[in-house]
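What you see is the complex with one protein chain gone and the rest in place.
Chain nomenclature is as follows: A, B and C, assigned in order of appearance, with residue numbering initiated at 1 for each chain independently.
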């Protein structure tokens, strides 16, 4: 689906907000795409992100999916609003291993109070992408709470 | 609900597996309780775990909830089996802030192939606990895949 | 958890609203309990509610769980508000068969805009209850939309 951003500075706002997420820096995630209703986040696979089977921990996969979907929704929000995750659901489809993960979030339905998004996570290994997780998510638009003032 | 562990060494197995989760070490989480069908994981709140509003990132909250529910299920599995998260759903109920978070996982129904668990996450601030997240989760029993051999 | 209803007429409002749900009449569900933050709905098992294995259809189980959780949340809402399901997640734990099903909804966290509830569904067979489904749900408080005016 194609959406139009009401805030012409949406990309800068999204990138500034992402830069304030210390947790994304901790795991080494970067934001690689920001478009109206879409956002991609990449994560180089590191040993210290793994679970007991040496795949990336499902919760870490959930972190980048949550952020990709949340920021996809944020691109369509007005300049004086902030975004909050209400809930998300994630299915693990394959072991998260390889060189890096890419979480691609896309808005299903933007709303005045709530927005719904999906984010899928792909593992890249030797140039080949494998779908490793699928999420569906509910976001809340926090009007009058611009992040810059927080 | 009260359950009985089929593996008398269940606690050691769970603690050994948790110790192999590098991602838990990265965020500073520790396992504080292991009982048949139950598991608790604690996480001291740190600046580098936060999102843009300076609360603990929802994905990090999801990480400890996922692990607490998964290990609660693992306590009831046979000695030659491993555990895998199929999916989980998390609702964020309040900002995750304070001194530390506690994720408490409990099995709803153990099964031969699939187990269902719930994990709730509490924030502790000045000795008071606030419920900050609630999860519901599906785990898979991987028979013949003892973690020690992985 | 114990909650206090802000609307003293909460029980009548909930029962009136339930009585307007034609779909509940179609499947033969009745509301058996209404308390602040809690609601139970019963469903006699009928042949015409089944799926291909002759158990009650998972979607029908979801219907009464959705209603039980939604009305549990509705008991705590002000008199001028209406309730709407934002989303729910349901795990099927055992075949839904027997004489009747009981869905018991309970609020986890009431909110000004969103409420979170859980509803579990039990099958009753020869006086014994078996947990057959577990749900977790997000509800929206629709202020200024009293159902009586709809």
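Here, a contact is a pair of C-beta atoms (placed from the backbone, for glycine too) under 8 Å apart; a residue touches a chain by one contact, two chains touch by 3 or more.
Every value quoted in this text rests on a predicted model; they were computed, and no experiment measured them.
When the full complex is taken into account, the listed residue touching the unshown chain is C:90, out of C:5, C:73 or C:90. Of C:44, C:58, C:78 or C:111, it is C:58 that touches the chain left out of the display.
In the full complex, chain C touches the hidden chain at residues 17-18, 20-27, 47-54, 56-60, 62-67, 82, 84-92, 147, 150. Counting the whole complex, the residues of chain B in touch with the unshown chain are 86-87, 89, 113-114, 138, 140.
By the touch definition given at the top, chain A reaches the unshown chain through residues 89, 91, 93-94, 108-109, 116, 118, 131, 134-136, 138.
The rule is simple: only the chains that are shown with their structure count from here on.
Residues touching across the chain A and chain B pair largely coincide in numbering: over half of the numbers involved belong to both copies.
Averaging Cα coordinates per chain places chain A and chain C 32 Å apart.
Within chain B, residues 89, 91 each touch two or more of the remaining chains.
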